[in-house]
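Okay, handing you the structure first.
Left out: one protein chain. Kept in place: all the others.
Letters are used for the chains, namely A and B, taken in the order the chains are written, and counting of residues starts over at 1 for each.
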Amino acid sequence: MAETCRQFLADCGINPERLALEWASAAEAPRFVELITGYVNSIKEKGEIGSAEGEADSETIKRRLAAAVKAAEARKPRIALGNLAKRLHKEGDFSKEAIEKGVSSKILPALRAERIKEELLMLLAQGPMDMKELSKALWADEGEIEKPLSQLVKKGVIEEKDGKYSLADK
Amino acid sequence: MAQQNVVKKESEMAQEGFEPRILGFFCHWCCYAAADSAGVSRYQYPPNVRVIRVMCTGRIDARFILEAFRCGADGVFTGG
Partner (left out) sequence: MCTMYCPRPVVDTYNERLDITRAPHIDYAQAIPSSYYIDAKACLRVNYETCNLCAQTCTAGAIDFSQQPKELELKVGAVVLTPGFGRVDDEVLERFGYGRFPDVLTAFEFERLTCASGPTEGHIVRPSDNQVPKKIAFLQCIGSRDETCGNGYCSSVCCMYAVKEASVAKEHEPDLDISIFFMDVRTMGKGFDEARKRAQEKYGINVIRARVPRVDQVDGKLALTWTTGDGEHHSDLFDMVVLSVGLESPEDAETIARVTDIELNHYNFCRTSVDSPLLSSRGGVLVAGAFQGPKDIPESVTQASGAAAIASELLADARNSQTVTVTYPDEDKALEEEEPRIGVFVCHCGVNIAGVVDVKAVRDYAGTLPGVVLYEDTLYSCSQDALKSIAEKIKENRLNRVVISACSPRTHEPLFQETLRSIGLNPALVEMANIRDQCAWVHAQEPDKATEKAKDLVRMAVAKARLLTPLDQPTVDVTPSALVIGGGAAGMSAALSIADQGYKVVLVERSKELGGNLKRLKWTLDGQDASKVLKDMIKKVKAHKNIQVFTGSQVESVSGYVGNFTSALSRQGKTEMINHGVIVLATGGREYKPKGYAYGDSTRIVTQLELEEKLARGRGFLRNARNVVMIQCVGSRGDDMQHCSRLCCIQAVKNALKLKELKPELNIYIFYRDMRTYGFYEDLYREARKQGVKFIRYTLDRKPEVIKQSRGIKVRAFDELIGEDLEIPASLVVLSAGIAPGENEELSKIIKAPLTSEGFFLEAHAKLRPVEVAVDGVYLCGLAHGPKSLEESVAQAKAAAAKATIPLAKGKVAVAPIVSKVDQDKCIGCGICESLCPFNAIVLEKVGKRKKAKTITASCKGCGVCASHCPTIAISMGGFTDEAIMAQIHAFSPEGCEEA
């Protein structure tokens, strides 16, 4: 789960180190204090969300995360997550490598696809855009956008006119 | 050299003034208990974290974390 979030956050343009997963047992108050202090300081260094190196601007982040939450709700990525957890559990292999590989090959692509689809709709709700603009706003290749775009066009959710896409009138 | 130092100092000052908003998801049995125990011992730590108690870190759904960031968290700390 944590690894999924980390990779997905990076995909959304957020420094994945903003998410911490640490362990402190009930008897380890000093360790807890050390961890939490260290963590707060590391976030102080990174600054406000959207201001650390390589991060998207805050407006983009807001939109993208709204899409991301929807993506994390969608069945496909959730099945991928569940199945990976099930497999690792069965094999008893919880090594960092196995988890990273599993997430990047199975879960992230599903999440990213959903995120792009949702974000696409959000962008177009604000006004028509062409392929180039979409690609830039979504942090995705045109090739990657084409598939969801054409599906949405097929479904009649989106219209294309002179290379510009917009939401179809209901 | 001198100029670099000045630049560095300024950025440090900016960081000092910045108080991040952090959301914590703490496991009832472990991290939440450790945090209570830190209180009993009167250890001091920065006041930036707001805690949501869960019965286990296994409860934490990816949606919770993404939503926390969307709601303006500068960081999310999950503690098992």
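Note that in this section contacts are C-beta pairs under 8 Å (C-beta built on N, C-alpha and C of every residue); 3 or more make two chains touch, one makes a residue touch a chain.
Computed from a predicted model, the values in this text were never measured in an experiment.
Chemist: Among A:85, A:131, A:153 or A:167, which one touches the chain that has been omitted from the display?
Modeler: The missing chain is touched by A:85.
Chemist: Residues of subunit A in contact with the chain that isn't shown?
Modeler: Subunit A touches the missing chain through residues 1, 26-31, 66, 69-70, 73, 75, 78-79, 81-83, 85-86, 89-90.
Chemist: Touching the missing chain, which residues of subunit B?
Modeler: Against the left-out chain, subunit B lists 19, 21, 23, 28, 32-33, 35-45, 47, 50-56, 58-64, 67-68, 70-73.
The rule we apply is simple: only the chains that are shown with their structure count from here on.
Chemist: Could you please specify the touching residues of subunit B with respect to subunit A in the complex?
Modeler: 14-16, 18, 20, 22, 24, 29-31, 33-35, 37-38, 40-41, 43-46, 48-49, 57, 60-63, 65-67, 69-70, 72-80
Chemist: What residues of subunit A sit close enough to touch subunit B in their complex?
Modeler: These residues of subunit A touch subunit B: 1-2, 4-5, 8-9, 12, 14, 18-33, 35-37, 39-41, 43-49, 61-62, 65-66, 68-69, 72-73, 81.
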